[in-house]
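Before any comments, here is the structure.
One chain of protein is taken out of this complex; the other chains stay put.
And now, subunit A:
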């Protein structure tokens, strides 16, 4: 596919006995935001390092912006934020960014602007050794914004960021994606990924176990919906009798049903009339979805 920024096919990586990645295929289109999910050691960071050409793949084909991973052409158009990003503690934020700007062939005078973008203008002239974890992470983000990268590979970019900064960070990503940059990020924070990415890829023990938009994954998993029915005073036992499978929790009746039974079940509850005080429909959470896919499905 000529149009995709990143194409991976049948990527396998072994570290001796450890199979870090097995037969992973993935492609990311321009302007697309893809989240890579998976438990600790699932192979997310390994996959990113291979995309950057930092470590060689055992087998499989990868093309990054129509170039080989790690080639100068690929490195020119890819920005990277490693997990636990680190900098030399003796340099100031501004000095470090000026250096990175020159390495990308950009003018070092943009350093202050970038630091402002990530909210570090005040600390720009202090040594990075005195920065907090979140501040270092922001320096990492600032350097990933240098130039017009066609692909951003961000390994747990929001780790260490406070909730407000996370929001600002995803807003920055939205702008970049609108300008056509592809974004591949890994995260353990499911809820933030939910609203801010176009596609989700779930890795489990080095295998890709699910891939698609959140809605698609929901449909495919077909996880049960939970209904919470609050009864009017005293009518709980009566309702429980007419809704088989319901259990009484704190005065409310909880019951689960499959997606396909949902409407019929709702109709039955509506038929109970004014015995019902309130009704909540809870779709399966992202956590449920995630554990569904990352659990047994590995053959």
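Going forward, a contact is a pair of C-beta atoms (placed from the backbone, for glycine too) under 8 Å apart; a residue touches a chain by one contact, two chains touch by 3 or more; residues count from 1.
One rule holds in what follows: contacts and distances are computed from a predicted model.
For the chain that does not appear here, its UniProt entry gives the protein name "ABC transporter permease subunit", which is one of "ABC transporter permease subunit", "Molybdopterin synthase sulfur carrier subunit", "Protein-methionine-sulfoxide reductase heme-binding subunit MsrQ" or "Recombination protein RecR". Screening A:14, A:76, A:126 or A:205 against the full complex identifies A:76 as the residue touching the chain left out.
The chain not shown here is touched by just one of A:39, A:99 or A:275, and that residue is A:99. Contact between subunit A and the absent chain runs through residues 49, 52, 54-56, 72, 75-76, 78, 80-82, 84-88, 90-91, 95, 98-100, 102-105, 108, 140, 143.
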